[in-house]
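The structure that follows is given in the form of structure tokens.
Heads up, one of the protein chains got dropped from this complex, but the rest are sitting where they should.
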Amino acid sequence: MTKRRSPWVTLAAILVYVFLYAPIVVLVIFSFNSSRTNVTFAGPITGFSAEFPDPRTSVVTASPCGPFHWFCTLAGNRELINAARNTLTIAFTSTLISTTIGTMAALALQRYQFPVKTFSEVSLYIPIVIPEIVMGIGILTLFGALFRFLNASLGLTGDGRLAMGIGTVILSHIAFSVPFVTLVVRARLQGFDKAVEEAAMDLYANEWRTFWRVTLPIIAPGVLSGGLLAFTLSLDDFVITFFTTGPGATTLPIYVYGLLRRITTPELNALSTLWIALVFVAVFITQRLERRAA
Amino acid sequence: MLQRLRASRDRWLGLVLIAPTLLLLTALLLVPLILVVITSFGSRSPDGNVIYTFSFENYLRLVGITAEGFDPLYVEILWRSVWLAVQTTTLVIVIAFPLAYFVARAPARWRNLFLFLILVPLWTNFVIRIYAWIMILRNQGVLNSLLGWAASLVGLPFQPLDLYPSAGAVLVGMIYEFLPFMILPIYTSLEKIDDSLFEAAADLGANAVRTFLRVTLPLALPGIVAGTILVFIPVMGTFIVSDILGGRQVILVGNLIQRQFLDARDAAFGSAASIILMALTLVVTVFYTRRFGFGEEIVKA
Partner (left out) sequence: MPEFAVELRDVSKRFPAPSGEIVNAVRNVSLQIRDGEFFSMLGPSGCGKTTSLRMIAGFELPTEGDIFIHDKPMGQTAPYQRPVNTVFQNYALFPHMTIGENVGFGLEMKGVDKAQRLTRVRQALEMVRLPGYEARRPRQMSGGQQQRVALARALVNHPEVLLLDEPLGALDLKLRKEMQLELKRLQREVGITFIYVTHDQEEALTMSDRIAVMSGGRVLQVGPAFEIYERPNCRFVADFIGESNFLEGTVREVQQRTATVELAGGLLAYAESDLALTNGQAVTVTVRPEKIGLRPYEGAQNVYPGRVEDIVYIGTDTHYTVLLAGDQRLRVREQNEDPYSRPLASPGDAVTIYFDRAAARVLLD
């Protein structure tokens, strides 16, 4: 069946796709740039050499890694590896927790009547409708005051003092991603046929077993997409992390932001390219998992 | 009686299930918001701490009332932020609509791929996407190189355009960052429209333009509303796009807040600015949701 469609719509769509992808293509191409200043594309690195060139060379002509020179120098960048590790630690931890408690909240709101229900529903909408920066400075103010109070009253000094760090970032990430997990899981629960749970109870499964054997497997795709959303939000977050992080808890977005205000080399492009490649792999894997679950 | 027993058990179960989320949201959302409100009425001590008082001084400063008379500095910042958010949202709607329409009317087996292609740029990092635009827009960047090359082909003299840093670059960056958040909800609305509606409109004598205005647009409205909320609010509160693509020349309310907290160390004034920012976004959200309803499109997106 063919539908009549205006060629203008198709043309406009193609242009929007070009707009969406041009920056990404540029990023990837420039990660193979031989020019260290990375302002114009001076062609790829073609030569291979036994030794890494002097880090101050303005045009790299040969490297042990050939065209993948900047990917190799990336691997030796301790700051960057630390930032990547922090980012992943934060993303995994906050996703795990926010998916768990968000799913619980979705079940509570969808299934049960309890006193603070309306209040909970309103609270869950707040992170969606207020700007992130307000949340960020709010949490900063809270932890600032809390840590000052605790440090003073417990007499903590020096390195023993409580300070912003990976823990505060994780907590904040959980707080802003829980509402999204809850929304996604609730949407899935709305289409849930309760008779299936009754069938399980009818077949001698108590509430606990019914949940693990029937309810959870059926809503699993919703939980999975909620988790994926939480993970993406956490990986991508700049603003809240910016205000809640502390020394030693630099994440990749914060690290890149720092670089942007100083000097950038194709190493940053290599990082971006690697990032995009990893995202593709991750998406591919989750798609496969979801298909198997469905 | 039996019924009541089960109902009270259900209530407990609901409370237990909601408890962790509610505690977290209270501790990290409601309490901080209250603290921000309290702080906003305070003032700065000479060493950069907050003195908790109850004064409207910060708010008065923000709306331009000072001891020396009217100072438009902050009003201009607020106005610039709102205006930029309005421009971004409008342009994003205009750009997003054709693509959303294209995907919604594409053959079903292609639709997921097209949607996926819209999501991919989102998964690269927010900060990295800004960096990409620096590479394109800067003086010797990709765009100027392409334009120079095109000019040399037709033999015209070419002077590289000053695209970065500039207010224009900030607008482009904002559009790019938030475009997918508009495409997806509009798509969700459009996808629900039954093909037969278009046929019915055509059958009843509506031409393409009238079909668009009378059928497509009204039915896409929930998506546009959801998209507007998803775009307008973050644009109002983002500071890094303007910080980097504007080269610190384009100061928005987000930049103002950030600087109060990190450079100027005037948390009280920064808090007041946050409250004003939140009030502005809430006004928009409430106006929109009252008028058009809070669609499921937000969830779907």
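Letters A and B mark the chains in the order given here, with residues in each chain numbered from 1 onward.
Please note the rule applied: contacts are C-beta pairs under 8 Å (C-beta built on N, C-alpha and C of every residue); 3 or more make two chains touch, one makes a residue touch a chain.
Here the structure is a predicted model, which means the values were calculated and not measured.
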| item | value |
| --- | --- |
| Among A:22, A:205 or A:259, residue touching the chain not depicted | A:205 |
| Absent-chain interface as seen on chain A, which is shown | 193, 195-196, 198-206, 209, 213-214, 217-218, 220, 293 |
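Here is the rule we use: only the chains that are shown with their structure count from here on.
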| item | value |
| --- | --- |
| Contact footprint of chain B on chain A as seen in their complex | 3, 5-6, 8-10, 12-13, 16-17, 19-24, 26-27, 30, 38-41, 101-102, 104-105, 107-109, 111-117, 119-120, 123-124, 126-135, 137-142, 145, 171-172, 174-175, 178-179, 182-184, 186-187, 232, 235-239, 242-243, 252-253, 256-257, 260-261, 264, 268, 271-272, 275-276, 279-280, 283 |
| Sites on chain B touched by chain A in the complex | 7, 10-18, 20-22, 24-33, 35-36, 39, 95-96, 98-99, 101-103, 105, 116-118, 120-136, 138, 140-142, 145, 176, 179-180, 195, 208, 229, 233-234, 236-240, 244, 254, 257-258, 261, 267, 270-271, 274, 277-278, 281-282, 285, 296, 298-300 |
